[in-house]
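Omission of a single protein chain aside, the complex is shown with its protein chains in their original locations.
Up next is chain A:
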Amino acid sequence: MALAQQSSPHAHSARPTSRVMLWVILAALPGLLAQTLVFGWGNLINVVWCMALALASEALFLKLRHKPVGFFLRDNTAAVTGLLLGLALPQFTPWWVSGIAVIAAIIVAKQLYGGLGSNPFNPAMVGYALVLISFPVAMTTNWAEASTLWSGAPGLGETLAKIFSGTQVAVDGWTMATPLDEYKHKIATHTAEEVLVHPTFGGFVARGWEWVNIAFLAGGLLLVLMKIITWHIPVAFLAGIVAMSLLFGTNADQYAPLQLHLLAGGTMLGAFFIATDPVSAATSHQGKLIYGAGIGILVYLIRTWGNYPDAVAFAVLLMNFAVPFIDHYTPPRTYGHHKARRGVPGRSGG
């Protein structure tokens, strides 16, 4: 009788990493749909282009590193990185700018650090921050004007042409500053009422943007309900922004109001899909709260007093730096111990 040998446990739940990542992709689809309806084909094209390039560069580097290509590609993590970049980049970002972002994300931020699980920084945000600093014009002048697909948004062919050949056709009619950018630059010389007459602030918060954010919020809540992410990071992230806004930014004639912070930028995408990247986030519940709150606070600080109208990428990257430190000081109290063992071995008791 030949008996198989195996170590316990013999039972396993069936939710592999690949499926977790697939759910992240599916949960982001409402947001992508909203983006497409509100801003036209740009995001969808970006997503397809970035995902394809992400998978290709991941495959190339896996091959160079002599790793099983198919096995690692099927974990869907490169696809998620590509997706997040596609969702975050301006709608008319030239193909080569998004390409550089993807390559920096997959090759530099992920594969050069040792691949999945070894990257200290959120790959998508490394790519985003790189192109934001390197190509500020391309990254600030290519945001689509919110005009629904069925009412005047550029068609698929025009959008493709704009992204891939750089034609300058009727650009003025297509693009527009983002609401946060607009508000930030106008408020210095105008009152809130004067600023808010700009078409970008149509709708109830910021034309189109609010629906995109609500769609990402809905997808994010799905992830929380499915226990793919926990509530800690998104809630702390949003709470950080709310707290900062209530503390410092109640005067709408001076600072962007809270509803703009929450629903007019990349806040919901950042809170539920980007900051929750487990690889580069803190691990314990307490640590996640600190990490999320830190991102929220930094987002507000940079948006309000920094040079960038939206700041999720920088805030996430800065808090990525702090993760090992946070992790050292926020372990949970283990059963049967009086208190948690903080810090590093030899420095503290427990």
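Following the convention adopted for this analysis, a residue touches a chain if its C-beta (ideal position, glycine included) is under 8 Å from a C-beta of that chain, and two chains touch if they have at least 3 such contacts; residues count from 1.
To be clear about the criterion, contacts and distances are computed from a predicted model.
**Student:** Match the chain absent from this complex view to the correct UniProt protein name in "Glutamyl-tRNA(Gln) amidotransferase subunit A", "Protocatechuate 3,4-dioxygenase subunit beta", "Ion-translocating oxidoreductase complex subunit C" or "Sodium:proton antiporter".
**Tutor:** The missing chain's protein name, per its UniProt entry, is "Ion-translocating oxidoreductase complex subunit C".
**Student:** Identify the residues of chain A touching the omitted chain, counting contacts across the whole complex.
**Tutor:** 1, 3-13, 15-17, 19-20, 71, 75, 77, 115-118, 227, 230, 278-279, 281, 283-284, 327, 331-337, 341, 344-346, 350
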